[in-house]
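All protein chains but one are shown at their positions in the complex.
Showing chain A:
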Amino acid sequence: MMRMNANRRSFICAMAGVAALSGLGLSEVANAQSNEPIRIGLIYSKQGPGAAIGQYLQRGSELAVEQAGRKVLGRPIELVWLDEPNPQVSQQNMQRLIDENKVVAVVGGNYSSSALAMMSVANREKIPLILTGAAASEITGKSCSRYTFRTQATVPVQMEGLMPYVSQIGKKVYFITASYAFGQDILRASRALLKKVGATEVGVDEVPINTADYSSYILKIRQAKPDVVVGGLVGGDFSNFLKQWNEMGMKDKIPYAAIAVTDTDFWDVGTQASTGIYVKPWYFKNTKNTEAEKKMSADFQKKYNEPPSDKTWSGWMGMRALLESIEAAKSTDAKAIVTELEKWKNSEEAFPFFFRDWDHQMVRPAVIVGVKKQISDKWDYFDVLKNTSESAADTEKAFGTKEEVGCNMPAL
């Protein structure tokens, strides 16, 4: 409602401006146009189980805009944030951003299912879309699109980093994964790696999403006596599992390992029940963070009085890449922005990271972390163990070859 009022007000102002300008020179008109805001859409969860994640993503994107002085191409930036409650509504919201809000690009999409639905609109309407979550392989694989870019590492890349750690703990592995695209992706990727790391599968449970009670699953795991449990549960489901894992006395008995977790999963659970080894995109306490990332952390801490989660980083990085590409394109033309995103490169880390031009996947190592034995700070839960890869060549290799990825990138 407020936005509508603001729009109406700016419209009236613009009309008044045009009337006043009729006697003035053309340069004045150009000036008025240059103050017209550039609108960018955000699609992050506002309600339901994903609301906390949505909030961190949005704050990250917002921070990137603030750090850019709220301007791009010398014009003010206006962010329009819509909800990501499920694939259908996310898709409709994507359409709404384009039709009603006239956005030049969209940043968002935490869930693979929503992301895939939003991609189809981005493709049809030819609007750049930067996905800040959504780990399913097909997004930059067989369903890849010219207008979609993704910041998060795919499931196979993250599993490749995790499995050597898992096999160091023990050889008998039990899987507990969510029974949808993401969980199935994890099972597929880890089974392919089991032989390579010399481990065997002693049990698997594919758990329906939105399961509140895990006690029966935990009893099963206990009976199977694995050396390590590899998980693929998400959000509230994962937090519930961790809580009950601790409640049933398993925390110090069988180690738990997983990928694609986020800090809030642990902040929700608390220090008492948190345990395990994980792969995440980023961690605020990683000493290898770049100067820009450290500044982002400091700015975030100052503004919200808490540290940024990895989702903040994703929202921030996605928005930064977009703003830098719009600047480089010197225009808001979709094709020009896509071309610049394909050339975009960040050279702040030990080796550059970028969106690969043939699948639009951000090629950048993730970080492997372990929950501290003693957590003294209510935000700092992890020790950083290492990165999933340590050189440019290894990183690129981990993200797979054209044949492995299977993206057939359409023409612009």
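Basically, a contact is a pair of C-beta atoms (placed from the backbone, for glycine too) under 8 Å apart; a residue touches a chain by one contact, two chains touch by 3 or more; residues count from 1.
Convention: contacts and distances are computed from a predicted model.
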What is the missing chain called in its UniProt entry, if the choices are "CbtB-domain containing protein", "ABC transporter permease", "2-oxoglutarate ferredoxin oxidoreductase subunit alpha" or "Hydrogenase"? "ABC transporter permease"
Contacting the left-out chain in the complete assembly, out of A:34, A:88, A:168 or A:215: A:215
Thinking of the whole complex, not just what is shown, which of A:133, A:156 or A:236 touches the missing chain? A:236
What chain A residues would touch the chain not displayed? 47-49, 51-52, 54-55, 179, 205-208, 210-213, 215-217, 219-220, 222-223, 236, 239-240, 243-244, 247-249, 264, 267-273
